[in-house]
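Just one protein chain is left out here, and the rest sit where they should.
When the chains are written out, they are named A, B and C in that same order, and each has its own residue count from 1.
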Amino acid sequence: MSHLLSEEQEMLREAARGFCQNKAPIAQLRSLRDQGSEFGFDPDTWREMAEMGWSGILVPEEYDGVAMGHRAAGLIMEEMGRTLTGSPFLSSAIMGATGISQYGTDEQKQTYLSRIASGETIIGVAVDEGRKHAPTHVELTAARSGNGFLLNGQKQFVADCASADAYIVSARTAGKEDEAKGISLFLVPKTQNGVSHDNRPMIDSRNAGTVSFDNVALDADALLGEVDEGAGAWSHILDAGRAGLAAEMSGAAQESLHRTIDYLQQRQQFGRTIGSFQSLQHRAAHLYSEIELGKSIVWRALSMMDEAPQMAGLMVSAAKAKLGQVAQLAAQESIQMHGGIGMTDEFDIGFFIKRIRVADALYGDHHFHAERYAQIRGF
Amino acid sequence: MSHLLSEEQEMLREAARGFCQNKAPIAQLRSLRDQGSEFGFDPDTWREMAEMGWSGILVPEEYDGVAMGHRAAGLIMEEMGRTLTGSPFLSSAIMGATGISQYGTDEQKQTYLSRIASGETIIGVAVDEGRKHAPTHVELTAARSGNGFLLNGQKQFVADCASADAYIVSARTAGKEDEAKGISLFLVPKTQNGVSHDNRPMIDSRNAGTVSFDNVALDADALLGEVDEGAGAWSHILDAGRAGLAAEMSGAAQESLHRTIDYLQQRQQFGRTIGSFQSLQHRAAHLYSEIELGKSIVWRALSMMDEAPQMAGLMVSAAKAKLGQVAQLAAQESIQMHGGIGMTDEFDIGFFIKRIRVADALYGDHHFHAERYAQIRGF
Amino acid sequence: MSEETEDLTHFRATVRDWLEQNCPPEMRQPMRSVEDVCWGGRHWKFASDAQKIWLERMAAKGWTVPEWPQKYGGGGLSRDQARIVRAEMKKIKARPPLQSFGIWMLGPALLKYGNEEQKLEHLPKIARGEIRWAQGYSEPNAGSDLASLMTKCEDRGDHYEVTGQKVWTSYADQADWIFVLVRTDFEAKKHEGISFILVDMDQPGVTTRPIKLISGKSPFCETFFDKARAEKKNLIGEINKGWTIAKYLLTHEREMIGGMGSDVMRPVGDIAVQQIGLGEDKKLADKMLRTDLARMEIDGLAFMETLARVQQEAKAGTGVGANSSMLKYYGTELNKRRLELMMDCAGSEGLSWGAENDLAANWLRTKANSIEGGTSEVQLNIIAKRILQLPST
Partner (left out) sequence: MSEETEDLTHFRATVRDWLEQNCPPEMRQPMRSVEDVCWGGRHWKFASDAQKIWLERMAAKGWTVPEWPQKYGGGGLSRDQARIVRAEMKKIKARPPLQSFGIWMLGPALLKYGNEEQKLEHLPKIARGEIRWAQGYSEPNAGSDLASLMTKCEDRGDHYEVTGQKVWTSYADQADWIFVLVRTDFEAKKHEGISFILVDMDQPGVTTRPIKLISGKSPFCETFFDKARAEKKNLIGEINKGWTIAKYLLTHEREMIGGMGSDVMRPVGDIAVQQIGLGEDKKLADKMLRTDLARMEIDGLAFMETLARVQQEAKAGTGVGANSSMLKYYGTELNKRRLELMMDCAGSEGLSWGAENDLAANWLRTKANSIEGGTSEVQLNIIAKRILQLPST
């Protein structure tokens, strides 16, 4: 497997880096937060991303996407990670597009894919019902009702709960609470009667929260994929998101280190540049090594998503587990090495630890993915 | 609870330190090893220890012991840990004496305790049947036979298998393989027909190995404690050994650090004393902190063994888990900081990592005890 | 306890009675938030009558600072007696009547380094909660390297004039007076030109600005001195010898912060069981987190025992002095680990502001533990040099 970027990927990365640094730097996040933005991203910036084709990165060309694959999506996530740029890219362009293009009916594709690619429609993914990620723990019910289904239940920690126009939701159509069998996926427009959301003031200043389904009546064509057999599709969609989050954390970790090295090169204490203290040097060098390992495993996971998504679970979990730990180490070391100033809200470095915490937790933290890794490995 | 030594304990410690350093330093271990000593300890040295009362440290005064308790025993173990002194102290004076004095019949006490105290009789403890410590995993059977029992099975990793005169052995008299219920303890003289041992060339140069029981016929009075109900006594005996091992590892860790600091203060590289390199300073300071924590938790565990042995499991497991990790960190850092010379057999520092490995594994390694800790804590 | 003398037993009974009669029931409730802390000071607004009465009664007995001499507003109690007062208060869950940097920091420094006049003037006001103090140590360019501070203090004949900037001055915006480390000699070596001085903040030359932290609002401020006046009599100890007092207070602070690690014993394992639940095997459902929890709790136990041991050794005079650095280092790092694991247990519920007892803000706030009061790196340097005797470069 090649770890080198193709010319096209290299160009995409350069473009993404330039865009994020110029149009959506951390200053934007700060200003959105201070304004109390509902979405935690700037709709104009999102439109510009869409114009560049990002929102269609995984949408087939026949639906006006650019179909560049998960590696390309990962490169964009990585750059967004560096600048902590908020957008519905992960929820909609990565997970939404994966779900609908891979498992949607022709009608669903017609309805959604072009609009996802254009950025006009935003998809949210509603998976968890408890405080910890547990995709097979589904209590939300979808009872047969006439020709369709009646949904009742609640989802937590739904990223883009406020900005989404429709949700992909897992519901139980059969089986017991923690069984994989009996889970079905639905595509539910937010405007549907009985759907409501409750946006939380998240530490990363993005929009996420609870989505409630109260006697939501759906036609049979709201089903995404096979009834009772949604667990496989669900893993595929979630793995797409997890690989993307791992790439984002990789970017955030790299940038944390980069800013810390800059600071170490400048700050004077005890009559010397603090970057000349060997204990800090060794910790920075160790962190660098961890981040390099992180970059490689993320790329491998993204490649697996492109080449053999059904087999990608092991690598995706390895990548998300590794990056969850590495990025948190980076965030913690960054603050410690900045000292007091790193604790102040005025200084940007403190934004990293908050987003990284959320990114680690989303769709399974490093404990969850080390567990999943061990289970797939059979020990 | 007091963390300060009583005057008596202080005197004992000084005496033990002087004795181990003068009479049983690492040079003795090296020479025993090079001679291929069967026991891995020097019988004359053991006799001298006995004369000082060490072998009777837990034996009641009525049986000629000094009954100074587990804290005192731990102080001796700690000093033996510094000098890596081999002896049957742990097996016989700590575990053997605990078992027989707490659970023995009058006759067993009469037969054994004075002889344990005088050092003439050495007790070995035969618990494990697999490669990992698992005291409730007992397949060795004790079948009723006439008025007594017939033992069949094998024990592994029996410390002092060659030097012991009698073994305390766990056997199944009822219940299934991993059940606590149905375990009984027996006191079996090595001379009994059908008992044989196979001494292994252990990395710490002490004697340990397999003990086999092949149709060993025992009278009913060989039973130690209640039939089928030996698990509680077993925990008590094992906890005594575990606390002792934690104390030994504490001593070994302290001495590893001490020798490493000495080396760091002397060795020149790049035109300076390597102890002036900040990254080594910080690692040494961290190790020092871990060792200090280790000392305190060991003392607490030993105190619990003295004051409330039935409740001591949590603290003993915490201490053994902590010291297993701390001492291994100390051993590893010592070799790394010594560099190449630390790898040579000629230099004594390499003896520490070997004994510490064995001491961690014996009666449950740090994984086992973290697990036991979590279970007692209820999570 | 068995060794307690008859005198102390009697004292204990008296204390118990007095507390029973004098501690208002409202003051026996656990504090619900930082709002319930009584800090005192010129502008203090009592949260309730009970808070006011409780402070007044305790101050009258000198029990806001039980071990200080009575002539300075204290209770004049022995260490054992003071321990009994604290223990009996704890038994009835009595809130501390007064907290302040005056009690924790300035008081001990004055008792040790102040002259009689200074003690008589300042200590009773601290004991009665009349003056609220702030601490002026760190500067933007003097963090870990505190001795490189540049706030200048010039002799103007009958008074001193202070100009410069301090950071991390807790509650400076609510304080009445501030004790400040200043440079009084710019020619001397950096440790030798520092003095310790008390400044009344109620003057135009002193202004403050709150600092917002990554965890949100904070008690910290920046404090600016622009030709602020300080009386000559308020310079503590000798001029240019303030570093001695600073070092004393830093060690004191380190011990306090290290001691706060006692909090590490709140058993996270129980929180985990409640929040995550047990699997069919009766073990925490999240097996990987469980490993980290077990190891952290064990370290927490070992730390608590070490804290107890070091305190006992200090009392017995047998301890290693620099061990306060070890406690500060380990205690704060452990507390950070603990909060990381609590965040892991809380999952998504811990990721929004205000939820789960402000867990997210508390978690972020712990990141400063290993920076304030001397960074972990500084503590490791101290351990390496003073305890392990490793050489400087």
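Couple of notes before you dig in:
The rule is simple: a contact is a pair of C-beta atoms (placed from the backbone, for glycine too) under 8 Å apart; a residue touches a chain by one contact, two chains touch by 3 or more.
If you're wondering where the values come from, they're calculated on a predicted model, not measured in any experiment.
When the full complex is examined, the chain removed from view is found to touch A, B, C. Per the touch definition above, the residue from A:Arg144, A:Lys181 or A:His286 contacting the chain not shown is A:His286.
In the complete complex, the residue from C:Ile211, C:Leu235 or C:Met288 that touches the missing chain is C:Met288. Within the set B:Tyr103, B:Phe157 or B:Phe213, the residue that contacts the chain not displayed is B:Phe157. Against the chain not shown here, chain B presents residues 128, 130-133, 156-157, 200-204, 208-209, 268-271, 277, 279-280, 328, 332, 335-336, 339-346, 350-351, 353-354, 357-358, 361, 365-368, 370-371.
Contact between chain C and the absent chain runs through residues 279-281, 283, 287-288, 290-292, 294, 393. Seen across the whole complex, the unshown chain contacts chain A at 1-4, 261, 264-265, 272-273, 275-276, 278, 280-282, 284-286, 288-289, 292-297, 299-300, 315, 318-319, 321-322, 325, 370-371, 373-375, 377-379.
Everything that follows uses one rule, which is that only the chains that are shown with their structure count from here on.
Those residues of chain C in touch with two or more other chains are numbered 377, 380.
In chain A, the residues touching two or more other chains are 277, 279.
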